[in-house]
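With one protein chain removed, the remaining protein chains of the complex are shown where they sit.
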Amino acid sequence: MSEYTSDQFKRMNIDDLAMEETSMQAPPRFFKDAFTRFKKNKGGLIGLVAIGMILLLAVIGPMLGEHTYNVIVKEHIDLPARIPWFEGFGLFDGSVQGYNPYVNRGLTDVYYWFGTDNLGRDLWARVWMGTRISFFVAIVAVAIDVVIGITYGLVSGYFGGKVDMVMQRVVEVISGIPNLVVVILLMLVLKPGLTSIILALMITGWISMSRVVRSQVLKIKEMEYVLAAKTLGATSFIIIFKEVLPNIVGQIIVMTMFSIPSAIFYESFLAFIGLGLQPPTASLGVLISRGYQAMLTYPHMVLFPVIVLSILMLSFNLVADGLRDAFDPKMKGF
Amino acid sequence: MDKNVLLDVVNLKQHFRINRKTTIKAVNGVSFQIFEGEIFSVVGESGSGKTTLGRSIIRIYDANDGEVTFLDQKISGKLDVKHRTFLHKNMQMIFQDPMASLNPRKKVLDTVAFGLDVLNESGSDEERKQRVSEALESVGLFPEHMSRYPHMFSGGQRQRIGIARALIMKPKFIIADEIISALDVSIQAQVIQLMKKIQKEQNLTIMFIAHDLSMVRYISDRVAVMHLGHIVEMGSVDDVFNHPIHPYTKSLLSAIPQPDPRSERTRQRVFYQKENLDYSACEMMQVSRGHSVLADTELLKQWENNDYKQYLVDKSN
Partner (left out) sequence: MEPILKVEHLQLSFELSQGKNHVLRDISFELYPQETLAIVGESGSVKSVTIKALLGLIDENGVIESGSCLFRYKSNETVDLLQSSDQYLQRNIRGNKIAVIFQDPMTSLDPTMTIGKQIMESMLDHKKVADKKEAKEKTLNLLKLVGIDRPDERFKHYPHQLSGGMRQRIVIAIALACEPDILIADEPTTALDVTIQAQILELIKDIQKKTGVAIIFITHDLGVVANIADRVAVMYAGKIVEVGTSDEIYYDPRHPYTWGLLSSIPSLDKKDEDIVAIAGTPPDLTHPPKGDAFAYRSGVALAIDLIEHPPFFEVSKTHKVASWLLHPMAPQVAMPDILLRRLNKEEVHEVKHG
């Protein structure tokens, strides 16, 4: 207590500028912050990596093998998987249930990494071609969700009243019709194929997105910054797109991610029951449908497309989960 | 000393239909005038209708009945574009919740410049920044702050940003809707002093909505006390604080805590009993010049004789 000098007790003039502090750090902004949190989510990262790898294989896969996806080779029908390096270890050596058709037919220098189907087509190439279709369907699903789903939800939620009531009743009617019925009806009118699937998605696939968006809009439209925008004379259009939408972007991204695996599965399921794409088009669903019929004798035909489909869907779900946690932090600052 | 009437509200009614059976009469026939250059406070507790009143005047809600005249223009009922723009340019509102009144995804620059952007009056990028700069400085913040996001500011600072947003429009009239209720007492003082300073500098007229009387005394010229959708007493600050007539006003005054332990310990509080009063059977009666009370002739006589039996008790039930 005694080692103080009188100098230290002189009055100081604190610069006025020093007083108006804000948070010293610039806390990271919305997306950067979420990105950091996402990086910590192991599941999400694994999913992201897996999607990346499958995407890569979908693009270059068919070109890697020696065979093409739609050439029918009578001599090579029903061949199990045979992969060069692995066969040294007794795996993927082309044998099934004790017998080896490669040996039996004298195909010593022929390799099919995923085997062939019942018409001798290379399954490796077909699986990756099928995956391309799955990704395509994913993109279409997202586009529909965004364009139709978000807009519908924004308008319905923001304007409320009679507009909302009518729009919600319409949604209820549409969602009341089973998806399969819609698809079958479309099949009657159009040829089975990608167009009909896209149309089916356009009619039903955006509904859950619109509901989520609507509930978020209902929450936000009572916030005071929206009221402030009104008192400053902003039109509804400006308010919806400049005040409301930026605040629900996080939710939208998450919902979009979740809608992808369901769209992919939807296509595969339709193919499986024979309503969607048809052979020779190679979608994962088509392959599974065919492979399923020979499952007990030649399991490889169903196994590979199933594994790829499963990994793809699981990965999207993991990424969506990770994103949802990243955008919705539970930990508070104090 | 005949001041101009800036805002004239006559018999304003705002009802909300909850369902077929229930209608909430949030504002139930309210009339008053606000003079140019004054600070007019509207005080009431939750359910009094004070916030609804402000929002009906500025047309966030559309009133069910009554007439509102602002700067000699009618602003109630159907409005054409010209009148709407007139309203938005000259009347502004500041909101209660510092956490919710600023868009979390917008920089302060964009939030404050918003009103100008809507009217296409922001000019070039440079001009826009300049005007926001001035607005921020007038509320005690710094130009550097405009590139930051709301979450980096404290509650009191956010309120000041909200004030800057309103002031940049150079309005003639500001409705301050409970702007200090969500702040600590020490920050309330900051914001109140800022409002007083701005009002003087720009000769603004302010309608100050509050839920308790303590700060109101410091800042207002005239006060209206609201309860359950009605104005129960109205007058100058001196009238309402020193010569309150309505039992509700007296109970409000009685409830204000003072930082003085010795007087607090001996203080006798009074509590309002509304059950025996029917507001719809009363009307605004004059007590003295500029001072009126919601009552009928008998009640007024009774209260002026300081007889509050049935209406005030000293122990809450």
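Letters A and B mark the chains in the order given here, with residues in each chain numbered from 1 onward.
Rule of thumb we're sticking to: contacts are C-beta pairs under 8 Å (C-beta built on N, C-alpha and C of every residue); 3 or more make two chains touch, one makes a residue touch a chain.
Computed from a predicted structure; not experimentally measured.
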Residue touching the undisplayed chain, where the options are B:N64, B:T85 or B:S154: B:S154
Among B:K107, B:R148 or B:H211, residue touching the chain not depicted: B:H211
Residue among B:I24, B:L71, B:A189 or B:L228 that touches the chain left out of view: B:A189
Selected from B:L252, B:L277 or B:V293 as touching the chain missing from the view: B:L252
Residues of subunit B in contact with the chain not shown: 45-46, 154-157, 183-190, 192-193, 211-215, 217-218, 241-242, 251-265, 267, 269, 271-272, 316-317
In subunit A, positions touching the absent partner: 1, 4, 6-12, 14, 16, 18-25, 27-28, 33, 36-37, 331-334
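Please note the rule applied: only the chains that are shown with their structure count from here on.
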Rounded Å distance, subunit A centre to subunit B centre (Cα mean): 50
Residue ranges of subunit B in contact with subunit A within the complex: 55, 58, 60, 84-85, 88-89, 91-93, 95-97, 100-106, 111, 114-115, 118-119, 140-142, 145, 148-149, 151-154, 157, 162, 165, 169
Parts of subunit A lying in touch with subunit B, wherever the complex brings them together: 17, 20, 22-23, 26-27, 29-30, 223-225, 227-234, 238, 243, 246-247
